[in-house]
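These notes are about the structure you will find just below.
One protein chain is absent from this view; the other protein chains keep their places.
Which chain is which? They are A and B, in the order written, and residues in each are numbered from 1.
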Amino acid sequence: MLFRYISKRIVELIPILLVISILVFLFVHFIPGNPARLVAGKQATFKEVQLVAEELGLNEPIWKQYVSYMKGLFQGDFGTSLKTGRPVSEVIASRFMPTFWLTISSMAWSLVVGLLIGVVSATNRNKWQDFSGMFGAVSGISMPSFWLGLLLIQLFSVQLGWLPVGGNDSWQSYILPSITLGTTVAAVIARFTRSSLMDTLKDDFVRTGRAKGLSENKVVWGHALRNAMVPIVTMSGLQFGFLLGGSIVVEVVFSWPGLGSLLIDSISFRDYPVIQAELLLFALEFMLINLVVDLLYGVLNPRINLD
Amino acid sequence: MSETKLTAQSEYNNDVVEKRKTTLWLDFWRKFRKQKTAVVSGLFIVMLLIVAIIGPYLAPYGPAEPDYGSILKGPSAAHLAGTDAYGRDIFSRIIVGSRISLLISISSVFLGAAIGSILGLISGYYGRWLDSLIMRGCDVLFSFPGMLLAIGIIAILGPGLTNVVIAIAIFTVPTFARIVRSGTLSAKGSVFVEAARSIGATNKRMIWKHIFPETVSSIIVYFTMRIGNAILVAASLGFLGLGAKPPTPEWGAMLSMGRDYISTHPHITFFPGLAIFLTVLAFNLLGDGLRDALDPKIKN
């Protein structure tokens, strides 16, 4: 049953991915730019640029380029990076893990903190806990992240000397980027938890629980929160997907070798195959996360029917 | 006979709508007043709007007026927020820039909200293939981070304020489409709307008279909240060199152009950063307050 559901959902993804691949391909080639000139370089002659364009197949009509791109894709070949000449799959693979671990470390703390703030705020509505919790959360989404990141570097790396500025080789180097990245997520989750929990705290079953003499903690954490989880899980999934795409700004500030810094690099170089592969990867990740979120709904709330 | 009955009924109906509206307003105001944070934020935003309108008359200096004799000066009586790399008065630039920053954020979210709401109404009301088409389109837009879409769009259209507005508007569309669609679906099922349908209201009338008003509260809430986000996205675009063109005193551009001075002359980034922070904070807190006041599910 579950297996059938999952395979059905995955089969459904294929046409959507196909459509996305066309859109992505058109979108990427629609960006004005001349990759041949960029590959050949500032000091190259015109003839060299022409040769490069020829070699990269950029002189072909666009539909031909798409067909040959798709042909490669079906054989698992994502093409070759125009900028470095390396296979795109290799380029992406080497950049995926740093972003993945940064995502995990950011999500981990921000989920815990976000949920805590949300629950405390919801159960102490209009008290100082609510006020300071929400104030903290909203502050987290009110600062441009590049500024926050640069300030954190100045404070914790330069002035205090506690944490490294860049690199991703030690656990310490994860701290500043995941604070910068997770602040937004924690804030979003805190606000969602608060409002969702406030909704469910009004529901009948909560009143019943209270009437039955269950402790307030048990009512909140055991019953109400479980029922409030559905929107929270959706939101968290969405955030997870976004983070997995790599935060361009944060990765640039912390010179993190992830997908975000790769993307901005590839866009300014018009490295079509890399941009395409990254966009397709985002779309796929996003849809898979949606699927996982839907499955979690079933776990959290058996009343929701998967079909 | 049947005709008179119909008229009577629809008059009755209008009456109900009117009454409902007034009570809703009163109810809202009663609840909103209690949200002190939101009230303060609201007042701050009103003040900001006033500054944005009369800003150029308030500013002690021209926002693009260089003075190479006094570059990078810290805050003083002559320059309340100090001067930047060209000796321009930062305080004046922030005041004049408030118009630009607010204009970018409000117009982009407005554009996105308008398109998104219409799509959401159509999608929720007509259902079937239109619904699937619009929702799948939203899925596609949703599956890319907003920043990324903005970068792509600006790469295509070129930098500049108008294009920043378009870029932010486009990735705002799916959020509103989804919210309005779900509002529409629940409104469609309500007794009140079914009654209107039973007396033969046209689709157009149904949508604008009966369904749209039901979704307005959530539109307002999200509208307020997205404005803060739009300001931040504009700032991040500035960081990547894709924002407002110099010498426009847009706050995000001021922040990102000044970031090389972050350790030597912190005042250059501090004041525009503070302006962004307070404005985004105010919009978000106002949004929170509006949601608490407008959401019928949360009673006091």
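Basically, a contact is a pair of C-beta atoms (placed from the backbone, for glycine too) under 8 Å apart; a residue touches a chain by one contact, two chains touch by 3 or more.
By our rule, contacts and distances are computed from a predicted model.
Of the names listed as "Elongation factor 4", "Glutathione-binding protein GsiB", "PTS sugar transporter subunit IIC" or "Hydrolase", the one that matches the UniProt record for the absent chain is "Glutathione-binding protein GsiB". Within the complete assembly, B:262 is the residue of B:81, B:102, B:206 or B:262 that touches the hidden chain.
Only one residue in the set A:7, A:94 or A:215 touches the chain that does not appear here, and it is A:94. For the options A:3, A:46 or A:63, the residue in contact with the chain missing from this view is A:46. Where subunit B meets the missing chain, the touching residues are 36-37, 40-41, 44, 64, 66, 68, 71, 85-86, 155, 158-159, 241-242, 245-247, 256-257, 259-264, 266, 269-270, 273-274, 277-278, 281, 285.
Counting over the whole complex, subunit A has residues 31-35, 37-46, 48-49, 51-52, 55, 83-86, 91, 94-95, 98, 126-128, 131, 135, 139, 142-143, 150-151, 153-155, 157-159, 161, 164-168, 252-255, 257-258, 261-262, 265, 267-270 touching the chain that is not drawn.
Going forward, only the chains that are shown with their structure count from here on.
The residues of subunit A lying in touch with subunit B in their complex are 16, 19-20, 23, 27, 30-33, 131, 134-135, 138-139, 141-147, 150-151, 154, 158, 191, 195, 198-199, 202, 238, 241-242, 245, 247-249, 252, 263-264, 267, 279, 282-283, 286-287. Residues of subunit B touching subunit A in their complex: 37, 136, 139-140, 142-145, 147-148, 151-152, 155-156, 228-229, 232, 235-236, 239-240, 252, 255-256, 259, 262-263, 269, 273, 276-277, 280-281, 284-285, 288, 291, 295, 297-299.
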